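This report concerns only the one structure given below.
Only one protein chain is missing from this complex, and each of the others stays in its spot.
Let's look at chain A:
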Amino acid sequence: MSTPANRSSRGSTVVMAVYLIFLLLPIYWLVNMSLKTNFEINSGVTLWPQALTFEHYIKIFTDSSWYSGYVNSLTYVVLNTVISITLALPAAYAFSRYRFVGEKHLFFWLLSNRMAPPAVFALPFFNLYSAIGLFDTPWAVALAHCLFNVPLAVWILEGFMSGVPREIDETAAIDGYSFPRFFVRIFMPLIASGIGVAAFFCFMFSWVELLLARTLTATNAKPIAVTMTRTVSAAGMDWGLLAAAGVLTIIPGALVIWFVRNYIAKGFALGRV
């Protein structure tokens, strides 16, 4: 049967399929490359690996200069996410529940922090952290990223918190809850999705940020993205290895997105949906 409705739905299927292919092609190509030998990559276009090889992945997982890049990156990203959320929760609660002088300006100033290019902060951070011995540690990058992520987390969490009726806070006070107990037992479960979304955004921004991460590390805390940009050897580019590293870099982000996929739209609207 070929009714008009059928035809139009088939039309939109085609459009969607083309669009998806367009989006996924670079990722497919990356995976494709990571499974080829360097000889095959350099010798022409093949749509799938003719000689399937896992040597690039094996090298990454066995060579410490490679896998330590992942460990370093994950360390500062997780550190940063934990610090950002821990600081942002009470700050967002204050913005959401209390009225104080300059509150609106302070709130806006928080977000305007994100408007300055990271390069502006690279120099002062480098100098400061060198002076106090934080240079080339995961803490250096984790703390530097807080500059962007704490304000963002405050904004997202404030939106979610303002969606919780104030009467719930009051009812808890009437019931006799102490504030910390109320906050952890009653309030945080109510904004769990907000915390998830805020954590996701912190994770994501910290994971993809390159400039500060590169400036503030040398060898001990070198993140994976930096390792990847420094692999031009005398023998030329190791394409396959780079592609494998790229694939492995995508995976943590994709995993996190999977967990918060239902809340991301609300998170982009800063909880104000």
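Criterion: a residue touches a chain if its C-beta (ideal position, glycine included) is under 8 Å from a C-beta of that chain, and two chains touch if they have at least 3 such contacts; residues count from 1.
Throughout what follows, contacts and distances are computed from a predicted model.
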Listed names "Sodium:proton antiporter", "FtsW/RodA/SpoVE family cell cycle protein", "Acyl carrier protein" or "ABC transporter ATP-binding protein", with the criterion being the UniProt name of the chain not displayed: "ABC transporter ATP-binding protein"
Residue in contact with the excluded chain [from A:G44, A:P117, A:G133 or A:P189]: A:P189
Of A:V120, A:I174 or A:A254, the one touching the omitted chain in the full complex: A:I174
Chain A residues that touch the omitted chain in the full complex: 165, 167-168, 170-178, 181, 186, 189-190
